[in-house]
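Only one protein chain is missing; all other protein chains are in place.
In this document, chain identifiers A and B correspond to the written order of the chains, with residue numbering beginning at 1 in each.
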Amino acid sequence: MTDAKPAKRAPVRRRRPRSYWALRIGIGLLVFYVAVALLSFVWTPYDALTPGVGDGYDAPSWAFPLGTDRLGADMLSRLMVGARYDLGIAFTAVAIALTIGTIIGVLAGYHGGALDTAVMRGVEIFQAFPGLLFAMLVVQAVGAGIVNVILVLSFVGIPDYLRLARAEIRAKKDWQYAEAARLTGNLPWRVAFRHLLPNSVGPLLAFTSINAAFAALVTASLGFLGLGLGPNVPEWGNMIARGQDGVMTGEWWVSFFPGLAILGLTGGLYLMGDALADLTDPRRRR
Amino acid sequence: MLDQPLLQVRGLKKTFPIDGGRRLVAVDGVDLEIKAGETLALVGESGSGKSTVARCIVRLVEPTGGDVVIGGDSILGLQPSRLVGVYRRIQMVFQDPNASLNPRMSVRQVLEEPLHLHLYLLRSERDARVRELIEMVGLTPAHLDRYPHELSGGQRQRVGIARAIAVSPEIVILDEPTSSLDVSIRGQILDLLLELQERLHLAYLFITHDLQVVQHVAHRVAVMYLGGIVETGPTKELFADPRHPYTRALLSAAPVARWGVKRTRTRLSGEISSAIDPPDACRLAGRCPFARPSCSDARPPLTDIGGGRAVACPVVIERIPT
Partner (left out) sequence: MSDALLEIEDYSGAFVGETGELTPVLHGVSYRLKTGMMTAVVGESGSGKSLVALSILGIQPPAFERSSGRMLFRGSDLLELDERAMQGIRGAEISMVFQDARAALNPVFTVGRQLADVWQLQHGGSRRAAMTQAIEALRRVSIPEPERRALQYPHQFSGGMAQRAMIAMASLICEPSLLILDEPTTGLDVTIQSDIMELIVELSRTRGLTTCLITHDLGVVAETCQEVVVMNAGRVVETGSAEAIFTRPSDGYTQRLLSASQLVEAA
């Protein structure tokens, strides 16, 4: 008789816990930013647009936790108001790009044929230009302003969503439940939007999160290059640009804190997107 | 008028273009007829084109040629919006119940959708119909709020069947409905299908490679080989006395789960030949033990031999005393 060996083994390690942590940090950061942006509508320590509340280039102190800029405006107040701009522009642009890109992508993917070919040629030509360069050129041409920046940003984002939605639909189009849905009496567009698209929400959501990080970065880049909004608008990229001189002379906080704000926002969105991509991977689904 | 077939398929043809300008001939001139309340089994091995026939009939695949007539109306060339109406009369049960149910829809949603799309029902009527359907397929209302992954394979297939009969079609195409199930479940699903046929007077086009299933459920059989029907007839007669060399080879190859059964096999040499740009010859010519030179001259037509039977083989027809 052989003795029964007791089952002794550490539980099989999975990647899941790490993904959950990344997701929690990402969502935590995002909630914090949105809360700050909302708070700025009702309360800021000082008025963000009023210069001279300090003497100019005040170092961080109890009165001005993040210091003041060259003109003596409170950095914390300006950063809080800036959250409205950066988040607002990036999220609006992403929402528009997601909606338009997905609709066109689903139609092209499901319909196939000439429509698909035409759409994809257009996308390829368009994507031959780097996104940031394109955004700069267009803003330069049509002029600055919030609406223009949002439109340009969403336009730059459309091809990515389109490609993703198209790829998702094409991969699932010949699945049996899509065929079953057609025989149930669904018209083709209904099969595409009611049956196939909901099964692609995961990848789209994950990509949206990562893409929002990119949009926030481009928003700030345009501001930094002076192409986005007016010079006095407390947009973070704008603020970094205006604080550059300070960095040379030791007033680091004027550029550093807006930079940190951008890093936190994009980092949070990336973490969240990466975790979502991981968690919604169909191979991991039960 | 009474005897008019419910479903008629005439000269159905489907070719797929493949690279190099060549064509894969999946279905090459298939004729079928099904009457109300009748089961026709379409039997064949992989590559025979039996599934393509089924998918052409409901236009999941667009046929290259031929015609499909349901209750006197041709359904080829109908716009998608008109086709929806056809799907009230003809429905399909798919092979893999796991893949044919949307993972994000509960059983209730699966069953409500066809009702919603085809019938104008009050909420209470719809609820009642959904409950009636789930009980008709041997499940309980408790299953309605489950999702496909919470059901067993057999239960999923029952849901697939309930979806197909939801709008009371006249014809249901069953595409290998039991081949992904365990043997013990297979019998239960077949019994359910037989029971529903009797109760609802359904006509079935039963696509399968399982000869036992054919004998169990079908009134008539059509045997397919490489895109064409080689033999057709009433199930009992065809199984008792198969004529076409391929039918004989097929029937004699099927193992029997009984002790002491001895089979005399009709053997074909080699394996199924290619369906790419096939020559105008009997598709079995290269493998057939009874082949003679004239078999390679032209493709033999399906010829009536009486008793509702037809065979596409001049060699065996000649031997039949008249």
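The definition used in the following text is that contacts are C-beta pairs under 8 Å (C-beta built on N, C-alpha and C of every residue); 3 or more make two chains touch, one makes a residue touch a chain.
This one's a predicted model, so the numbers in the text were calculated from it and none came from an experiment.
Shown as candidates are B:G21, B:G270, B:P293 or B:G306; the residue that touches the absent chain is B:G270. The chain not shown here is touched by just one of B:L144, B:L190, B:A203 or B:I229, and that residue is B:L190. Among B:Q8, B:Q215 or B:S296, only B:Q215 touches the chain that is left out of the view. Residues of chain B that touch the chain left out of the display are 45-46, 182-184, 186-187, 190, 209, 211-213, 215-216, 249-250, 253-261, 263, 265, 268, 270-272.
Here is the rule we use: only the chains that are shown with their structure count from here on.
Those residues of chain A lying in contact with chain B across their complex are 175-177, 179-188, 195, 198-199, 286.
Note for the complex: chain B touches chain A at residues 58, 60, 80-81, 84, 87-88, 91-92, 94-96, 99-104, 113-114, 117-118, 149, 160, 163, 167.
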